[in-house]
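Here the complex is missing one protein chain, while the rest keep their positions.
Residue numbering begins at 1 within each chain, and the chains themselves are lettered A and B in the order written.
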Amino acid sequence: MSTWSHSRALARIEIRELHRHPARSLLVLSLIAIPVAALVGGSTLARITRPTLKEQRTETFGRATLRIEDPRRLEAIAVLELLPPELLTEPVFLSSTHVHVPGRRLAAQHIGLDLKGLAEGILVLQEGRPPVKPRELAISPNLMQSLHLQIGGTVHLGDPNALHTVVGTVADPEALDRPLVLAAPEHFPDSHPAYLLAETSERRVSRAIEGVSENGFLVTARHQMEDTRGFEDAALFVLAGFGFVEAALVISAAFAVSLRRRQREIGLLGSAGASPRGITASLLASAVILATLGAFLGITVGLGVAALLHPHLDQWNGRLNGPFETSPIHVAGACALGLAASIAAATIPARGATRLPIRIALSGRRPPVRGSGKWVLVGTLLVALALALMVAAIRARGLTATLSILAAAVCGVLGFGALSPWLLEQLARFAAPLPLSWRLAVRDAGRFRSRNGPVVTAVLAGMAISVTIAVMLTSLEPLLAGRAPSLRDDQILLTGPAAEECARELARELPVTARAPLSAVYSDGQIVSAALGDRSGFLVVGDASLLRALGYDSGEQALSEGRIVSAGKQLELRIGDRTLETSLQLAPLVPDQPTSGPIAVIGRERLASQGWAPGPPPRQELTPWLLRLRRPVTEEDVDLASVVAARSVSTTVDAAVLHASPRLGMFRIALLLSMTTGLIIIFVATALTSMESAADAAVLHAVGAAPALLRRHTAARAGYLAFLGCVLSIPAGLIPAAGLLPQANVNLAFSLPWPEIAATLIGLPLVAYASTWLVAALRRPRHPRWQPAR
Amino acid sequence: MSEHSKTVIRFLDVERVHGSGQQAVRALGPISLDIGPGEFVAIMGPSGSGKSTLLSLAGALDRPTLGRVLIDGQDLDGLSQRQLAELRRRVIGYVFQELNLLPGLTAIENVALPLELDGFPIAKARAIASEALAGVRLQALASRFPDDLSGGEQQRVAIARAFVGERKLLLADEPTGALDSVTGELVMRLLREHCDRGRTTVLVTHDASHAAWADRVLYLRDGLLFDEVGDRRPPVGATS
Partner (left out) sequence: MTVRHSLLAMLADQPAHGYALKTGFETSTSGTWPLNIGQVYTTLARLRRDGLVEPENLDDHGPRQTWRITDKGRLALEHWYESPVLDDPPARDELAIKVLLAVATQEVDVSRILQGQRAATMERLQSWTRLKRQADPEQEIPWLLLLDALILKAEAEIHWLDICEQRLSQGRHG
């Protein structure tokens, strides 16, 4: 037989094989397509959602060349006189304010800049026109919505007699949820600009910087601004690399599982005289066919999903994302990965399968089990290496660190993957007391560990990346949240002359647990401010009901004993610039939701003995009232409160729900994507194994297992393998996360993402169990004819 | 007592057609048949004569296209999938040519399987299974996995599983097909002993020397009952 006809015969068998088992081929195909789709979709989404350097520079500079800040806070006019005369400058004003409409009041940032001047691009006009005259404002869409405003409507900024007209809507393109009030810079009430933007020709930049710095200004130049997302870059690089390796593992598992099944067929081919090399080549040929189809499908799905998500991205990550675009290099890379991983993945099991003695391959029995000892050693070494690399990465910085983390991630996944057959074997020993369906699942997985190990590894690989992302997200969250919200989600703040009456009336309408006036503390007319770690706020005076309204559910005792109740031990009180040295007795308590603003409470008696007096909180003229509900405040509650408040002039309502806007950062999107991918991988991989259980199902059926047991049997198998993979994915995912976090230029505390871990350990295996059960239940009861499945 | 209680298997004008329309193939029938308690019946016939179809029907693994099949007095047509499963695990024991055992269970667990499926506590199921294994003289290998047993031992475990409990009907589909003659004879001896204890056995085989262990031999050809040898009652004494 010539080599050509030899290969032709084998290729025909391969193609028939794809035809003959369309369901299985489809599963293998999707196991290739899913990681490719995730990589293509992920890289496209990352490209769209991440601010480019140009966008980052625009956010800070508009289209100006320089940004000048003045630590002395001089009047705009004075500043201009100090600057080199040839410099074209423009002031930008920033302060905070409240926007009032009848019945409502919301905090906002008050900005004054020229939308078409040098500041162009810092904010974007979305509707209407920019404010030009006095008493004209543009406000952000989220405020418009919360305040039920429209263009042409009127608001006031604290002075009910000074009504402003809303002429347009503006938004911060990098933070769409930022509440903004934009005024024309020339009519901004404050005369201290926050900073100046300046423009000069390229040749003069350095001279201008010199000139400006000499006069005591702080100046930053546009061209000096580097990409500030170095950490994100490192994280993305690691995640993408991790994704590549995981994709390769998942694809490899798909081939390993399908080849084990064909052991006998390979034996038959061998006995019919096909050369081992020929068989390997034909198996590789089918791998290439599947991989090409899979990569193509993956690219289509990945781009398709990204395109479908594109219109919704702005709402998710709260920025104006760029147009839909993808990088051909990323697509080609993902495609090449699919092919390379499939071929590499097919080579190893194919060689293993062809090397199996024909006699054993033909017997249809499982190949003699080589001790998993070698794999235990390899796995342990790899895990140890992963830990060592992680420790090395924690100490290193830059590219070395990034590469070490990637290597640690890969070693971790491979190491835990290599340990999985051994683990399956060990666990199988404890299966005896389990109920039948689980016993079968655990025992089978242990006895056929060479077939089930890859499935566990696929699940592990699919989930590890989610664990990594989840850790980063949890650790970043406090930082991303930035300033803690000023109100808890179960609080309502009433401001204005009728605050007390409104509070009383609302207590009848809503499930209010506590209401109290929120009075700050003054010492000789100066407010007593408070700081707790990096949180700053002020001291308030009140009784038990204020404590409850603030969220402290105990502490009355301490208050009546004259102690100050605060959220932490390190409370520092200040009057003006002076830190109080008095020995205040503190009763630290941790309220369940941290809020800024009032961060310590003092009792009335103690207040009197201290010689202090109550007064309105900072930047307010009247004492507001704080209500706390038994449950989170809903929009309906706020509407009701607004109606009550609107009865009296200038009385307004505020609640956290008015500020809340769900914001998904890059990591959130990545987590969502990787969890979905992981779930699909679990489903597909376990579906592949449940095909393996067809023979068992036939025996069980003949022995008289009820249909329900057959379903449980399939489901238990899927659930068990998914669970094991998920368990292993947690350490495998923690390793790169532990390495990555110290790379951030801010101090991030490593915190475990308990909800995600719980979802991974319990939720996903349950989903795997339930969905397999459901599929088995939906499948029409197969015509129960005895067909020994090989 | 009704007449049904006297027959373990009753086929009334049974037909089984696979597929439909142009592609319909009649695999069996019309055929009528009664097999009583304690009978050992062998079914012979060339390949494709409907032997296995008949056995699937008798094993409640399949339903007839036409006619009625009554197993232990129960009409298969009136039973749900769950009731069919119950019938299979309480009344019927099945031995196939190969791949009888679940590879993930030990020999004794395989034997205990129908009992366990039937809700017996594990310890009790194992005690009964252990007796059944002793019946096929395999108690020493109780904790081995199927892959570690020879073909003959696997068949004996399968037979023990088919015996276990108080089941009335044992169906064997070429149980000796993959075995050598001496091992095959041991399997036949076990089936015969089982039958002599009053249980019904139906054996499908193309091997006359194995069929000769039965009291009655049915010949099938083209799905029809074509010939019958032997007496309804087990013959007494030997002829020379």
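The criterion applied here is as follows: a contact is a pair of C-beta atoms (placed from the backbone, for glycine too) under 8 Å apart; a residue touches a chain by one contact, two chains touch by 3 or more.
Here the structure is a predicted model, which is why all the values come from computation and not from measurement.
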Which displayed chains the hidden chain touches across the whole complex: B
Touching the absent chain when the full complex is considered, from B:A24, B:L66, B:A134 or B:A208: B:A208
On subunit B, residues whose C-beta touches the chain left out of the figure: 46, 189, 192, 207-209, 211-215, 217, 221, 227, 229-230, 235, 238-240
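Throughout what follows, only the chains that are shown with their structure count from here on.
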Centre-of-Cα separation between subunit B and subunit A, whole angstrom: 60
Complex interface listing, subunit B residues touching subunit A: 52, 56, 59, 61-62, 81-82, 84-90, 92, 94, 96-105, 109, 113-114, 116-118, 122, 145, 147, 161, 173
Complex interface listing, subunit A residues touching subunit B: 365-366, 433, 436, 439-441, 443-444, 446-448, 695-696, 699-709, 781, 783-786, 788
